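So the structure is just underneath, and the comments pick up after that.
Shown here: the complex without one of its protein chains, the others still in place.
We call the chains A and B, going by the order they appear; numbering starts again at 1 in every chain.
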Amino acid sequence: MNTIHDMGGMHGFGAIDAERDEPPFHEAWEGRAGGILEVMTFPAGFTVDRFRYLRETLRPDLYLTQNYYEQWIYIAEQLLLESGMVSAEELARGAARSAKRTDAIRADAVWGFLHDRTHSGRDLDSAPRFVIGQRVRARTMQPTGHTRLPRYARGKTGSIVSHHGAHVLPDASAHGKGDRPQHLYAVRFAARELWGEDANPRDSVHLDLWESYLEPA
Amino acid sequence: MNGVHDMGGMHGHGPVAPEDEKHEPLWHAPWEARMLGITRSMTFPKGFNIDRFRHIRELMPPHLYLARSYYDHWYAVCVAALLNGGLATKDEIKSGHAAAGSAKRNDAARADQVWASQKSQGVFTRKVETPPLFAIGQRVRARNINPTEHTRVPRYVRGKVGVVQLHHGGHVFPDTNAHLQGEAPQHLYTVVFSARELWGEDASARDEICADLWESYLDPA
Partner (left out) sequence: MTQHSHAHDHDHDLAHHHDIHSELPSDPALRVKALESLLTEKGLVDPAAIDAWIEVYESKIGPRNGAKVVAKAWVDPAYKERLLRDGSNAIHELDFHGRQGQHIVAVENTPDVHNLVVCTLCSCYPLSVLGLPPAWYKSAPYRSRAVIDPRGVLKEFGLELPDHVKIRVWDSTAEIRYLVLPERPAGTERLSEEQLAALVTRDSMIGVGKVAAK
């Protein structure tokens, strides 16, 4: 989805405001918001890719004005609404109308939950299409759903630096289409390839890209 | 500058939601009319030009660019121009009144000059001594440049190959003019790109996008 979240290479956002001794949360509600998203009962089939996709559906001006945890709250609301776990009316009132469930994660389970070994690596029988050192071009594609190929790399040529094995494909996983694992590679693009001849000839940008994002160059 | 203004190809802004042209008001609020009139008739700092106007609009904080309406952008440009040109102070803008004792100018455009000024403004063709580098029908590639300053080559055509469709002669070059570095005119061309070249193989095989591009934005392909 070519929305405002795809910020690589944009100008105009000003200087980086690096805060000294930054606290984990700037307001108490930020901690609550973060905690909700960690331990709430998710709808069946929920994935981290769905989470990222929903964040991208935030209205562009709000994406730029709401802080990080406000956006988490938006994501939680969208998840609850789209799965039917909470109705719009319940959300507006802040009070439940349906029966109370009893399967939420308990406090004594949180530590173990945080150390859960689930990850996005998957076994895949097919052999990787590309080898380390091979020249590849990122495809020119404009999916309207979730993708992890940023606009600035599309159509650009780079080389494979490493093969990460096979991983869940976010473009499928974000939309309830299953894991559809693919080989995942780190691809190096010269800064000049991405940004033109004014860029530093020694600099490069590495991106982790799934096999279907790439073609031989 | 790769600002949020460079919107071609972005998703997520929702449907266009057209208003029926028979019923759409010219202004959606009376202040919009005043803002247009102010912009057209106010005294700008010396050397100010349309390219500078566009560039200052691009310098709006991105969230305000997205959240505020069109004539509100004009407001932001006029205020920035007044402040930057030393024609007004921040306190004056905030209060809506001239500081006590400040001098009043008497050279503002008059109402009886408006129609003549409307008819005569807006010529951007200039003589260029060098012959055009590109011929109609020639394949060209838009250069992959990412200036932090004003430019009129949108991100979505950079690095892409198209065909020269029209040659418009010499035109004022916005990339210098916006920064008060002179008009530095260059040959201007309409370049036609296939939708597939710009957007990939899922795009319509028949559709095309034309962009007007200055000579220094282009390389032979």
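In the analysis below, a residue touches a chain if its C-beta (ideal position, glycine included) is under 8 Å from a C-beta of that chain, and two chains touch if they have at least 3 such contacts.
Everything quoted here is computed from the prediction, not taken from an experiment.
Q: Touching the missing chain, which residues of subunit B?
A: Where subunit B meets the chain not shown: residues 5-19, 21, 24, 26, 28-31, 33-38, 40-43, 54-57, 59-61, 64, 66, 68-72, 75-76, 78-80, 82-84, 87-88, 90, 92-98, 102, 104-115, 118-125, 148-149, 152-154, 156, 166, 168, 171-172, 174, 179-181, 188, 190, 192, 195, 198-199, 203-204, 206-214.
FYI, only the chains that are shown with their structure count from here on.
Q: Residue numbers of subunit B touching subunit A in their complex, please.
A: Those residues of subunit B that touch subunit A are 1-4, 9-13, 58-59, 61-63, 66-67, 143-146, 148, 155, 158-160, 198-203.
Q: Given the complex with subunit B, which residues does subunit A contribute to the contact?
A: Within the complex, subunit A touches subunit B at residues 1-4, 9-14, 56-57, 59-61, 64-65, 139-142, 144, 151, 154-156, 194-199.
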